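Every protein chain but one is kept in place in this view of the complex.
A, B and C are the chain letters, set down in written order, and residue numbers restart from 1 in every chain.
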Amino acid sequence: MTRPPTTHAAVELQNLTKSFGLAKIIQGVDLAIDRGERHAIIGPNGAGKSTLFNLITGKYVPTSGSVLLHGENVSGKKPYQINRMGLSRSFQITNIFPKMTVFENIRCSLLWTMGYRYSFWHLIDRQNSVSQRAEEILDQINMVARRDELAGVLTYAEQRALEIGITIAGGADIIMLYEPTAGMSASETNYMVDLIRKVTEGKTLIVVEHDMGVVFDLADRISVLVYGEIIESDTPQKVRESTRVKEAYLGSVLEEAN
Amino acid sequence: MKHDTENSTVPSAAQPGRAPLIAMRSALPWIIAAVALALMPVVFASGSALTIMNQMAITIIFALAYNMLLGQAGMLSFGHAVYMGLGGFFCMHLLNQVEYNELYLPLPLLPLFGGLFGLIFAFVIGSFSTRRAGTVFAMISLGVGELIAACSIIIVVFFGGEEGVSGDRTMGPTVFGFDFASQLEVYYLTVIWLLLAALGMYLFSRTPIGRIANAVRDNEERAEFLGYSQRNVRWISFCASGFFCGIAGALFAINFEILTEENLNLATSGSILLITFLGGVGFFLGPVIGAVVFTLLQTVLSLYTELWQLYLGILFVLTVMFFPSGLAGLLAMHVRPWKIGKLGLLARPYVQIAGPGLIFVLASAAVLEILFHARHASIGAEQMSLYGISFNSHAVAPLAFALIVAAASLFIIARLAPALLEAWGDANHGDSP
Amino acid sequence: MSRFTNALMGSLFGAGALLGSTAASFGADTIKVAFIDPLSGPFAATGTSGLAHYRYAAEELVNKTGGVLGGTKFEIVPFDNKISAKESLIQLKVAIDQGIRFIAQGNSSGVANAITDAVKKHNRRNPDQRVLFLNYSAVDPALTNAKCNFWHFRFDANADIKMDALTDVMATDTGIKKVYLIGQDYSFGKAVAAAAVRFLGEKRPDIEIVGNELHPIGKVKDFTPYARKIVSSGADAMITGNWGSDMVGLGKAVIGAGFKNPIYTYYAASDGITKTFGKDGEGKLKLVMEGQLNPPVSDRAAAYTKGFKAQYPDFDIGQPRIANVMEMLAKAINKAGSATDMVKVASALEGMEHDSIWGSKITMRPQDHQAIQNVHIMAHTANDVTFDFDNSGFGLKVESTVEMAAADSATSCNMKRP
Partner (left out) sequence: MSLFIVNILDGFVTGLLLFMLCSGLTLIFSMMGVLNFAHASFYMLGAYFGYQISTIVGFWPGLLLAPILVGVIGAAIERYGLRRVHKFGHVPELIFTFGLALLIEEVVQFFWGKSQMAFEAPDVLNFSAFSIAGNAFPAYKVFMIFVAMGVFLVLLYILTKTRVGMIIQAALSYPETVQNLGHNVPLIFMGVFGVGTAMAGIAGVMAGPVLGTFPGMAVVLGSIVFVTIVIGGLGSLWGALFASLLIGWLQTFAASYNVKMADILMAFGLNQPVDMTTSMLRDLWSLTLPQIGPILPYLLMVFVLAFRPQGLFGKRET
């Protein structure tokens, strides 16, 4: 699913704010993410990363400001409407269909964009194009062997990989991942980073991540969110060197990492 | 628990060409069912057996339609009788139009109209009730159910008050010489519609919307981020369910030639929930098993004991507690041992435990029957007979005997249970061939 | 309960085998009467006590006096219809399959409507296995008017006849100036109200009907608001056709709210109701009913009632007409010389005159198959009550009698005879 080339950024946030009661969690964020860019959002706990993520994906409605996808304002749209505009996301807590097989999980995620929508006049097993596409994605995420297992019985790392598969299956050109490697061992993390790089080839990727290794490995640009504001948004190298970032957040993290 | 076992039999996409509409392997059960249903009247020829089988067929359609909500889409409705009932009432009025106003409508087509009426009502009510799942949906369904049941008493013009609306199915044009006066002709009409409706519902579960309904049931938030409006998915499932409920209602109208308030009330809505759950919500065949067992209990067991509802209640509560996947789930548990060829391991412990088990059930029932008789029988009618034995229900000995037998058989069951569990473990252990 | 074993075995082999075994478990050479009424659920109390009376009446009045057709005995076969029209029709089919040709039912006019309709269709479609419908309690006037048919016989006085009799008595009470009507919102409740308005208007145009309302059947939790209206209306009497828990709820609320005047009812007795009212109902509750229990009309009636109470101490003869059903059916079968040719039996029953054990003459009116008999106004009291209800010391005592009530009333029945 490719969109006609536009001059607009893939995702653009304009003076976005979000308050819960009196607490102002996001306090005016401006950010533009270009098409095809791999963008990481980092920041300390409680900085508002998940809130920002949920604002972009339509789970929360902004208090003020707006979210633009390909130049179109999506504030207040339902999650499914935003998805139909070409944005797909993963979740903080593994979010799959546990009582269906791996294959079904993938196939369900294909249906909308392959045009089946609410069809009750197609028999799903006869739609070979869907099945073929699902098999291809299974292959991409290296889960052909687990094809007929119930998703609920997979290992944690497998479920995370399946979730990536579900997220990219619909062919969205903006992929948003939330902590895709959380809770994984070093080797699993490496595997996951390679997988993400492979399946998001040529797409816009927005990833929220704790693991600085992953972030600096994967991202073209990094935005640092502290107390609901973006204090820096630049290439990994620049962010690493930024004094503001060091003071606010990264210093301690980087020192630990060294 | 709700894993649809059908899911794993999806033909591989690697197969060349388009898969046939229904693969031969999956068509076989349908053909067997059709042949069996066609031959049933040869075995059970009496009018009442036909009536009971018709009743079963109608209940099966209704339960399958209900399971499109509960099992397939995860929506718990406490007022689903409304859609079957309204479909039936409309069909009854259509029948009366045929009789009095010479409307040309062959009887075999009536269920189609019943389905449409059910669909229309489900569309209207679903427009606001399916916005949310869970408790909110359950409560709205309860409220709407109560409202329409109450309306059926108030709006006499349409619902006929507590007498209901009756008609005569034989007044329409004859179809190939059949006027549907005989119970046998009605049986075949009902059974053909049963097969059509069941096939329709089965195929629906294998369409994109059917699969997405499962997805919304399991994880509505995730489904939204796949591009689907959870509300629309529920609404469509609800309408489809309403359509098949309407067919069941039309068949009810044809069979009983009367529709009353009880076709709409909460007791009917409750019993379809009971039937579906008893059979097993996670399996396509679950509601079928539930409907057959329930109809037998209701029409047959009630001939023999006043306590049938007590037994039914106990059975239901035990099912919810110990076998939440229902009777079909119980059967499905044996699929794996069967597939890996170890079902034989279970035969011995099953046979061993069957005797004490049966004795325990009979003795427990005896305790209840004796207590009930002792408490409610009239003086002078202290004699009761149970299992062909006559005795005085007010004496201590029979009750004590029944209690001792029950306790003893329970003790034996407890002794045998570890062996059964061990065999069960063995039978499930091992690789699939 | 030996049938219970059959049930368990039967459910293993399926319905057909089972139904076969039930049929076999009954004796072959009796005349069976199917008793289709609620034996479980909320209305089971009335059903089970009716069944007890049927069994007693068949034994005492028919079998012990030599049976019919030279020695064949009656047998009552119970079928639980759970007061549902659908279940009734299923049980009707089961009964017919077992070879039963006489169907007795009484509780709920809705069910009676369903059965009379089904019997009519069945007899038309199956002329070789016709059945008779002996309606002993369902009193919706329509059953012997617009919906009448040749196979239906009603042994109870219908709602109009009872109201005719009741208003005859009320008309003589000059103290009554204002009457309040209240009933359940369905065909029977409406029929009672309409009849009351009509007859009071004819007989006592000066009586003001200060309230005429219907409440939802079986849905009212608390009748207090209704009771307040009734008390506030200043009514000198109230009339209600309520039955079951609606009768108890309404009566208790009205008495509790301070109503001191007579409450004329159709069904405020027996099945726990008499006991529940107890002394609160004394001097207030009146019942319109056929079948005089107190004072006993004859030694035979007294012995019959006493015998019943000895055998079924927890039940009452709440529906005395059951005795008439059994006696008149036996007579009709003897007269017809057949228990299988329903046209003959029905013709014998049509127009039959009978002296009831309860002291009344009974005529089965040929135009509409409605039994015409004496109707009594009875009082709920503890004085002079030989046979009480619910073993409570309270019972019904006849206060006044309307002989052969409504014998010449009109009927819209247009009977089609085979």
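Note that in this section contacts are C-beta pairs under 8 Å (C-beta built on N, C-alpha and C of every residue); 3 or more make two chains touch, one makes a residue touch a chain.
From a predicted model like this one, the values you see are computed outputs, not experimental measurements.
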Among the chains included here, which ones are touched by the excluded chain in the whole complex? B, C
Touch as defined at the start, partner being the missing chain; which of C:Thr224, C:Gln311 or C:Gln367 qualifies? C:Thr224
Can you say which of B:Gly47, B:Gly74, B:Pro111 or B:Pro287 touches the chain missing from this structure? B:Gly74
Touching the left-out chain: which of C:Val248, C:Ile357 or C:Val385? C:Val248
Sole residue of C:Thr276, C:Gln311 or C:Ser400 that reaches the chain not shown, by the stated touch rule: C:Thr276
Looking at the full complex, which residue from B:Phe121, B:Phe252 or B:Phe277 touches the chain that isn't shown here? B:Phe277
Where chain B meets the left-out chain, the residues are 1, 70, 74, 76, 128-129, 131-132, 134-136, 138-140, 142-144, 146-147, 150, 154-157, 266, 270, 273-274, 277, 307, 309-310, 312-314, 316-317, 320-322, 324, 368, 371-372, 375-376
Those residues of chain C which, in the complete complex, touch the missing chain: 40-45, 48, 185, 211, 213-216, 218-222, 224-226, 228-229, 231-232, 234, 245, 248-249, 252, 256-258, 271-273, 275-276, 278, 390, 392
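The working rule: only the chains that are shown with their structure count from here on.
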Reference chain A; chain at largest CA-centroid distance: C
By Cα-centroid distance to the whole-protein Cα centroid, the innermost chain is B
As a quick test, compute the distance in whole Å between the mean CA positions of chain A and chain B. 44
Return the distance between the CA-based centres of chain B and chain C, expressed in whole Å. 36
Just give me the whole-number Å value for how far the CA centre of chain A lies from that of chain C. 74
Show the residues in chain C shared as contacts by 2 or more other chains, in ascending order. none
Which residues, counting only chain B, touch chain A once they are in their complex? 1-4, 7-8, 10-14, 17-19, 21, 203-204, 206-212, 214-215, 218-219, 221-230, 232-233, 236, 240
Considering only the defined contacts, which chain B positions touch chain C in the complex? 43-49, 51-53, 55, 150, 153-154, 161-164, 166, 168, 170, 181-183, 252, 256-258, 260-263, 296-306, 308-309, 362, 365, 369, 373, 376, 378-381, 384-389
Show which residues of chain C lie in contact with chain B when the two form their complex. 1-8, 10-11, 14-16, 18-19, 22, 39-41, 44, 52, 79-80, 82, 84-87, 89-91, 93-94, 96-98, 108-110, 113-114, 117-118, 121, 125, 140, 185-187, 216-217, 219, 310-315
